[in-house]
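First, the structure itself, so that you have it in front of you.
The other protein chains are all here in position, but one chain of the complex has been omitted.
And now, chain A:
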Amino acid sequence: MSIVTVQLGQCGNQIGYEVFNAICNDFHSTHGLCSKKENESYQEACKERFFSEEKTGVPVARAVLVDMEPKVISQTLSIAARSGHWKYDHQSHFCQKQGSGNNWANGYSVHGPRYREVIMNLVQKEAEKCDRLSGFFTVMSMAGGTGSGMGAFVTQCLRDAFPTSFILNQVIWPYGTGEVIVQNYNSVLTLSHLYQSADALLVHENDAIHKICAQLMNIKKISFRDVNQVIAHQLGSVFQPTYSSEGASQYSRSPLGDLMESLVPHPEFKMLGLRNIPQMSENSLAYSTFTWPGLIKHLRQMLIANAKMEEGIDWQVRPPLPGHPVPPKASPSKALHFNTSIANLVVLRGKDVQSVDLGGFRDPALYTSWLNPQEAFKIWKTPRAFNKYEKSASLVSNSQFLLKLMDNIVGKAWNMFASKAYVHQYTKFGIEEEDFLDCFTTLEQVISSYASL
């Protein structure tokens, strides 16, 4: 089953390109470390999932590119085509002349409705190219105007037009010290709206990825391209083909469905975080070896201590012992030591995946009591190595990972809202103060829910 990707705004299009590129590179990888048959299965599954065939034989990404100004899409289409290994369908894009001006209201209330039909036609066309549609993957930032505002609107339209398909929003959390001054408003408006239409939100934080680039990848002069490539790698590590159950003989046909089923048991809890290890520069990779016990141990502690990467993990944090009462966590602003999970998914790729012991992840102490531990934890795996990493482990977690982030961003937005700064820019396009209040309420609710886990 196939996934159709909708790339929204500058960020969405820049990242979307890197994702398809990473997937395509992995597809062609000669370091699969598995049998030829296995590799062929993998490639077939990958192709079906992300690419359609064209007469020329060059795989065409199953994607719709949307932006309100033309520069980025124009660049994206041409770099992809130049690679020779894959391309976009050049009809499958929509852009206008003038951007959204970082104004969520402009993206949502003006551009969205105005171009709804055209965009949904493009999406429909892509959907029809699929033999079977697994669902949609949208890529957007929260800080700007198009990805955020128009992205929220498009997600709603997707939900209306495809009520039974899965929708996963890949959302980029902006740098804390700002890329856009009204980013907190735009983020609050986006999150609260996406919550109504999406099945889940998968979050990547610019600050965290930036640190990975600096400390793990050893990049001196980090560009957005570097950041985007790490994100692409992380996404690829989850969404490339895997066997999603013990004893499965075929690569999973329905990755989005499996994901939602495993991780989103309750519509109030849709915030997913992603961790991937190991991450390092290509040079270092040649000299490193990893053991699965080591990787799993680190990944588990990253989950427990809410670490963003495999360096600087706080090993002091422990899950509460059975029988001992969980200390009350009254407010999210108090230092949350232990990260409670609702459900987790670990994806393993590469050498010796069959022998990996994941008992540590089944510890009931990690989870809330709603699901029994067997249901709360799922594993996807494949012996086929990913993107030059001999062993690669990823964690997708529905837990308190994003609690502090959400609390911070709502706090900052609220602080600005109290002074009414910039609100006139939104009311100009039809987003009133009551709309803001509704969004704040929605998010405070989500924060409360996660805090009380």
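Quick note on the criterion: a residue touches a chain if its C-beta (ideal position, glycine included) is under 8 Å from a C-beta of that chain, and two chains touch if they have at least 3 such contacts; residues count from 1.
As a working rule, contacts and distances are computed from a predicted model.
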{"item": "Per UniProt record, name of the chain withheld from view [\"Tubulin epsilon chain\", \"Proteasome subunit beta\", \"DNA-directed RNA polymerases I and III subunit RPAC2\" or \"Poly(A)-specific ribonuclease PARN\"]", "value": "\"Tubulin epsilon chain\""}
{"item": "Sole residue of A:I3, A:C34 or A:C95 that reaches the chain not shown, by the stated touch rule", "value": "A:C95"}
{"item": "Hidden partner chain, touching residue among A:P70, A:G257, A:G294 or A:P373", "value": "A:P70"}
{"item": "Hidden partner chain, residues of chain A it touches", "value": "10, 14, 69-75, 77-78, 90, 93, 95-103, 145, 175-182, 210, 213-214, 219-225, 227, 410-412, 414-416, 418-422, 424-425, 440-441, 444-445, 448, 452"}
